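Showing just some of the chains, left in place.
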């Protein structure tokens, strides 16, 4: 409970809330498009840089197990999401597959919020985690698209390109490569731009995200309460699972909780772009509302502290 | 000498930017102008809020090319994507600048 409140009262969560309030009170506050895109570019590139530096300091054999575990999560979560969305959520096959692609992938901002909450709560998280974000981003989307088994010519191919060359993965992997090649010492020269102000920039981004999420929540009624509940169930299930996997492969409780938050999160940058191209018949009103209007706020407020508590408890258990 | 031509204006979610530009090139237009816009329509959904808002793409072509473009756009994208299009009569000086290459 304490952990929950501690998590809620943070600049990041409150900035998100402020964005939602801006919509509710019909403020004319508006983040210009160019600024929003600039913030995204900055955040993705900076996560990559930081992860790359961490990679350059991590022995390769330390990475093998976490990477394999992450791939396994990236394969399992879209399949379980598909199945749950079809049965419990009563979505048709196309919409279920499209939404599953989002849950199979990962939300970089949820990852960041989880890392920050972990730090604030006094836990430690492994430095190589940003690399896992890159690993987790791709497979889920591809499996989601395969589940739709679309016959559209070029649909999947274009979508694969969209994912791999899309700005999201491109900046993350590109930043990571630069960070790994340059190493800590050279990256130190750009740290005052990419490391120190990072969390403040994230706040501004969450302000905008709050506004977008509030707009999405308006679509709630159309989507219905049943589907919204599934949007809380999926992150809980995948998040607990991911946390458990993290502990079992020997990660710190902090790192395991972050891995859980990643597994439990739903992508809303890479996945929507790819899905829109490959599965245009699927309804963005469903997948965006779930990913951004339900699951993201759920993880931000309830999910992350839950995974942290569970990680602590499960580690004690498994010792 | 003024020449009567047709302007095709297409407004779509930004996902379609590349395909529409390819379509325009395929129909042999000599160029196009692209504006970043926002909009509301019957569907009212954008695929990605990161992808930016809508795009408006305008291209001036011969009336026949305009019809062909509109026809193909309509059959390829009207059903599944947030996209609309319209034609306007315009007149230009030096019409040859706008006519299909090699025709």
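All chains are identified by letter, namely A and B, in their written order; residue positions are counted from 1 within each chain.
Rule of thumb we're sticking to: a residue touches a chain if its C-beta (ideal position, glycine included) is under 8 Å from a C-beta of that chain, and two chains touch if they have at least 3 such contacts.
Small disclaimer: the values here were computed from a predicted structure and weren't measured.
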Counting across the entire structure file, list how many copies of each shown chain there are.
A x3, B x3
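Everything below uses one rule, namely that only the chains that are shown with their structure count from here on.
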Report the inter-chain centroid distance for chain A and chain B in whole angstrom, where each centroid is the mean of the CA atoms.
35
Name, in rising order, each residue of chain A that touches chain B in their complex.
33, 36-37, 40, 167-168, 212, 268-269, 272-273, 275-277, 280-281, 283-285, 288, 292
Interface residues, chain B side, partner chain A - complex:
13, 15, 36, 45-53, 80-81
